[in-house]
Every structure is written in C-alpha cells, then in structure tokens.
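All protein chains of the complex are present and in place, except for one that has been dropped.
Then we have chain A:
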Amino acid sequence: MTVARKINALHFGILLFLLICFFTLPAYHVGALSRIMVLAIYAIGLNILFGYTGLLSLGHAMFFAAGMYGLGLSIKFLGVSVVLAFGIGILSAAVLSALVGLLALRTAGVSFMIVTLMFAQTVYLVVLYFGEFTRGDEGFVLQQAERMLAGFDVTTEAGRYFVAFGAFSICLIGFSALVQSSFGKRLVAIRENEERARMLGYDVWRYKLLAVIISGTVSGAAGALYALLFGYVGATFASVQYSILPLLWVLLGGAGTTIGPLIGVAFMFYLIDASSAYTSAYMLIAGLALVVLTMFAPRGIAGILRTKVSPWLP
C-alpha cells in the first residue's frame, strides 16, 4: 500500500468505527461521542495552527465563541434559518481570525501567545458587556423549534449524532488533504525552520496568516455546531478555560497529527468520566494522568504511534 492509501484507509476506518459506535453503543456513549466529535473539530482547528504551523495560540476560545454567538445571536435576534445562521457563525470566526491574524502576526513566540490570550480576553469581556443580548455567563438556550437544520431535527440523539458525524467527517478528510497538500507541507516547513522557509522563497507571513484564518474558521465552525447541537450559548465558551482545553486535547492526542485531536478529546473525556465514578476529586486524577502522559509521551498518543508503529502517520 502506498502511504496515501494507508492514510485514507486509516481515516475511513476511524469514520467507519464511529458509524458502528452509533449502532452498537448505549445511548450514553452515543451522546458523549456526539460531543467528542464536535470538540474534535475544535481541536483540529487549533492543531492546524499549533501542530502544523508551530504557532501557539492561547486564545482560540474567541474563534469558538465567534462561531457560537454568530449562530446563536442571529437565530435569536434575526430569526434567520439555521443554515444561514451557521454561515454567519463561520463568517464571524473567519473575519475575527483575519483581524487577529493581521495584528497578532506582528509578534512571534511568547508575544504571539500573550497577544492571542489578550484578544480572547477582550472577546470574553465584550460578551459579558453586551449581557443584554448575550445573557453573559448565564447564557441562553436555543429552543428545539429554532434548531431545525433544513427540516432535519438535530435535537434527537440520532439527528445530533449524524450531524456531528457528517461535520467531523468533512473536517477530518479536508484536514487530511490540507496537511498532505503542498500548502500543508509549507506550513510544516515554517514550523520546522521559518528562516529556511523564507530563504526558499516562501512568503512566510502570508502562509501564517492563512493558517490563522483556516484554524480560526474551523474552530468557529465547531462553536456554531456546538450551539446548534446542544442548544446552549454561554460566555464560559469564550473564557480562557476553553482556550486551554483544545491545547490539552491536541497535546494529549498528538500535535501535528491528523488523528490526534479526536484521540485527545476522547481520551480526556473518558478519563474524567472514569475518574469521576470513583472520587469527587476527579480533576485531580485527570490532572495527574495528564502530567504522567506529558512526561512520558511528550508527543501525545498519536505521536507515540508515529514513532513506534507507523512513521507514515500524517
């Protein structure tokens, strides 16, 4: 098998597995997997920027929130269709990421981290400031009637699962194509050695800006989808916690791998799930597990697979 075939087989295998899960697993896990897939899209978004381009953003919650509020507010106040609201959500994230990219890319390294963190904090404060519309921390609920996706009810277990599955499939396949394309390889080149990439004639700044926009837009799509499928829009999703979480998922699953984001989200979800069954201090157990994994597998779970089993992992 050629490498490209192996990669396709892996991705389709994962999608097939997720499909089988729906028909075989109890409702609890089906619900959990819907959420995991949506959050994995969010992690994919961050991974494009952090894992492949080497730019660490500490403010991705602002893009997630842009998608979430773009969809939520336009349904609530403009009464537009879900499809249009989804488009508005994605567009909001795209515009925000272009603006943030243009400004934040004047910096690099630690300054870039801090600038993205500050921008995200600004977005969070803006959400709170316009509490009259956003209902701040308390948030607001999207009613079942408001959540018909082109006549399709996404509030049922099956509806939710299949929309999440469909969106995740598109993202995984698109993401895989992106990182194997010459564009994706140039992002990796910039991550590996920016100066060399520039001195090969690549417009590093332009590639980085595109990476920020793609990354922010994908994260925003995840935010919009989350609001749609789970019917809730709240400021927590714009808080710093939601900037750190995708970073943990990506690190755990394996930064710079296509399957890492899904693995990371699923791993963390079930880790917290399992430990909360034993103790109320479940975050402590989860935290310890994270520390152990980071110490012994700094490249994450998919990173181990790549070094030990299958070096061709994209």
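Just so we're on the same page, contacts are C-beta pairs under 8 Å (C-beta built on N, C-alpha and C of every residue); 3 or more make two chains touch, one makes a residue touch a chain; residues count from 1.
Definition applied: contacts and distances are computed from a predicted model.
Chemist: Assuming one chain is omitted from the figure, identify its UniProt name from "Cytochrome", "ABC transporter ATP-binding protein", "1,2-phenylacetyl-CoA epoxidase subunit A" or "Rieske Fe-S protein".
Modeler: Protein name of the absent chain (UniProt record): "ABC transporter ATP-binding protein".
Chemist: Just name the one of A:76, A:186 or A:208 that touches the chain not displayed here.
Modeler: Selected residue, touching the omitted chain: A:186.
Chemist: Where the complex has a chain not shown, which of A:20, A:199 or A:288 is the residue touching it?
Modeler: A:199
Chemist: Suppose we count only contacts with the excluded chain; which residues of chain A make the list?
Modeler: Per the touch rule, chain A residues meeting the hidden chain are 182, 185-186, 188-189, 192-193, 195-204.
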